[in-house]
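Below are the structure tokens for one structure; questions will follow.
Selected chains only, in their assembly positions.
Each chain gets a letter, A and B, in the order it is written, and its residues are counted from 1.
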Amino acid sequence: MCPPVPLTGVIPPMCTPLTPTGDVDTRSLAALARRLLDAGVHGLFALGSTGEAAYLTDAQRRTALETVVDAAAGRVPVLAGVIDTTTARMRDHAVGAAASGADAIVATAPFYTRTHPAEIADHFRRLRAGTELPLFAYDIPAAVHTKLTAAIVLPLAADGTLAGLKDSSGQVEEARRLLVAARDRGLGERFSVLTGSEMAVDGALLAGVHGVVPGLGNVDPHGYLRLYAHARAGRWAEAAAEQDRLAALFALTETGDPARMGGSSSALGGFKAALHLLGVIDCPATAAPQVPLEAAAVDRVRKFLDDAGLTA
Amino acid sequence: MCPPVPLTGVIPPMCTPLTPTGDVDTRSLAALARRLLDAGVHGLFALGSTGEAAYLTDAQRRTALETVVDAAAGRVPVLAGVIDTTTARMRDHAVGAAASGADAIVATAPFYTRTHPAEIADHFRRLRAGTELPLFAYDIPAAVHTKLTAAIVLPLAADGTLAGLKDSSGQVEEARRLLVAARDRGLGERFSVLTGSEMAVDGALLAGVHGVVPGLGNVDPHGYLRLYAHARAGRWAEAAAEQDRLAALFALTETGDPARMGGSSSALGGFKAALHLLGVIDCPATAAPQVPLEAAAVDRVRKFLDDAGLTA
């Protein structure tokens, strides 16, 4: 299906459930997709950072994406991440994603290499030329170590290279300026800004973003959908209250012991532990070499779910 | 005067006008203070980063602070920055600020040195013990290269070390979690979170911050006061529209040529050029070794003022 223009709504970056031996657990992944679809999400984002795409082999990525596409069954658009170091490698992934049935591509700037803004712009133009699918830029400086500035993004929005931006930079002031500038240029209705700032979605929607891509939406899609509906209806106090509840729930990403595991492993492990505790997926394993959450950490995840009323 | 608990409202971080020879221009500084007071600001923050405190000698800082205290004349509280590398040096500034009549102190974590979170906490406790004045922590990682996390700040809020936080980190998700956690601990009414995210004030107020410290408020205090009033009255769409207007105006901070001057010089030069064009201050000079804005940049500043309707 062709994604709506502009793309709006709640579009969770899906976790990729794994079996105890590290294979993609297609049954659990399909179950997760159905749960999100039944909750009413507006799209699914497969193979993002939350989906551990950086840890998956090409074969595993294909399996995961095809599982999500099958589960979506055309009800909502499926966006596919093409995480890799540079243009030619991402183009190969984009071609594969199109063949697997994705509806749009989500690509970062080059990483590992150090790349000039002019080179980043050319990168996106070449990616766009290499596929029929709409292209979303993925701004995630914590991973890529480059910021996609408005000076880079706006010309690419204006000339049709980019259908939108997934903004995981956390830099909401830059996002505000981008939104204002895009509207000034008449791009507001065809360039979609999707925020990954999952603890500031109320403010982001107030500022005019089109949608939200919350990792925590794997765990509590209904919460983000309520938040989104409140905002769209102008019920800002209710939106803020829902965001406050979700911000408290987000603590489930920080239960890992920093002396023995990384913050990213703790966050991804927390999402998967929650999905396992909620009965959505069969196994909470994260991809190697990530350290699994210890039992005490899983207990804390359970408590956060309880506090949020998700285990009733 | 004792600042309200919690401190709320619009509290601009004041520019420090200079004479062509680099002295503090007390006449212009007093005029700027009166303009802000007449607009209805809820406090004045002297000797912050926007006030070029890092460029001023001790004698110049004293002159600037006393000028602002005199101009405030007890109508609103005056907060004083004590920017310096570590505890003992900041304590000397705090003692001086109290003698000059400041109503509260604003202090960063130590910088230049590399400091452990336990040391940062001890730093604030020692500063608090060294003065009678309420103490606000100043979180500005772009300058200090340390983030004041919730894990550092919350215990200091709970035990009364800190009266509040000036958050210039731009990390609104972290701020959201701090706000939620502070309310959970019953600190919402005595620990004041003031945002420096001047292009996301609407969202910050929706998230529950107590006030805002906008550098652009030197130029357009009425805009920020309208925004604040809209938010307090629950007129969120109007607040967002006002924020959009201010976000466009903020472009006056980026008129400098990056090939010949730094971004900070461009921003501070933009504020001062605007105040000079508006007739508030006599001279737009920034402190050495900052490069002055070229004439073409000043023309762009004028255009942004025109576009915002400030020169009518």
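As a working rule, a residue touches a chain if its C-beta (ideal position, glycine included) is under 8 Å from a C-beta of that chain, and two chains touch if they have at least 3 such contacts.
All values derive from a computational prediction rather than experimental measurement.
For this homomeric complex the structure file specifies 4 copies in total, of which 2 are displayed in place.
One rule holds in what follows: only the chains that are shown with their structure count from here on.
A straight line joining the Cα centres of subunit A and subunit B is 34 Å long.
By the touch rule above, subunit A contacts subunit B in their complex via residues 170-173, 176-177, 180, 184, 197-200, 202-204, 206-208, 234, 236-237, 239-240, 243-244, 247-248, 250.
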